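Comments concern the structure below.
Removed: one protein chain of the complex. Kept in place: all other protein chains.
The block that comes next holds chain A.
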């Protein structure tokens, strides 16, 4: 039986196409991925991301524990700040990418739905091995989470929430209460747009959507519902890695271009392996590709150099609705990763010309 989010009835009423997403019944699209994508770039969209894992850590060793499992230095993290970080295995392989936030009473972590159970097991094992004293609470199913993204959402949300949204820095958060309902607003997201992610009690989900967005079903509404299909094309244009595509246990964060999120001056699980990779230089690198024509290079498509020699593989590809170009992220040999390098995507035997371009493909102006 697939898990349902507190917004399930809303999705059905809005005509969503629901699919199995990491064990959750999630909306992939309501009407059109491209329309929902453009609505996000031009105005605003609401995405149900309640399937993402939400864990809380408290107790005397919570900070020590997180310092041990996260690639970033959390000792310097301030109250009210959230940070992107990686959780690695001993070999430096990526177990997950997460957002960790520091509150007065606890640390909170948002992880990928597909990795939640694996992470919880890993955390229990670390706690046991290192005899650490902390509590871990899984709040995923007792809360709901929505991402509201787009150039017009901050003004809209400022009208309804008793929070100084405009004054918030990116990657900061506030916890407040409204009508006796606690909620947390993060100024973060995964679309390349400005926006917020809001966590609320599951029971308050329906009320919150109405309040935050007004009438979603009007064709000219500032904020409309968007599915995970649009979320994927948006994040790809913004060059953001996705677990299972750009990130996985067989890869490492240095090759993925996430060296900025790895603090090699501290010791953490995987740091020895990652120091070695950083010292030698990664053998392959994640690059952005632009393809000639309209064909899409999907995950697994081989990339070859100008002599036809295989040099890598596509991890994600789409036809960019914003740029009207075929784009992809791919791992290629480090020697072929310079901007402007001419390569080809092997589309079932047809060599489609492509070149290495800067990623993100799209940057908000």
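Here is the rule we go by: contacts are C-beta pairs under 8 Å (C-beta built on N, C-alpha and C of every residue); 3 or more make two chains touch, one makes a residue touch a chain; residues count from 1.
Please note the rule applied: contacts and distances are computed from a predicted model.
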Name under which UniProt lists the unshown chain, selected from "Dihydroorotase", "CoB--CoM heterodisulfide reductase", "Glycine cleavage system H protein" or "Sugar ABC transporter permease": "Glycine cleavage system H protein"
Touching the hidden chain in the complete assembly: which of A:21, A:84, A:171 or A:319 does that? A:319
Among A:33, A:226, A:240 or A:254, contact with the omitted chain is made only by A:33
Candidates A:43, A:233 or A:322 - the one touching the absent chain: A:233
Would you mind spotting which of A:122, A:152 or A:298 touches the chain that isn't drawn? A:298
Identify the residues of chain A touching the omitted chain, counting contacts across the whole complex. 29, 32-34, 229, 233, 293-296, 298, 318-319, 321
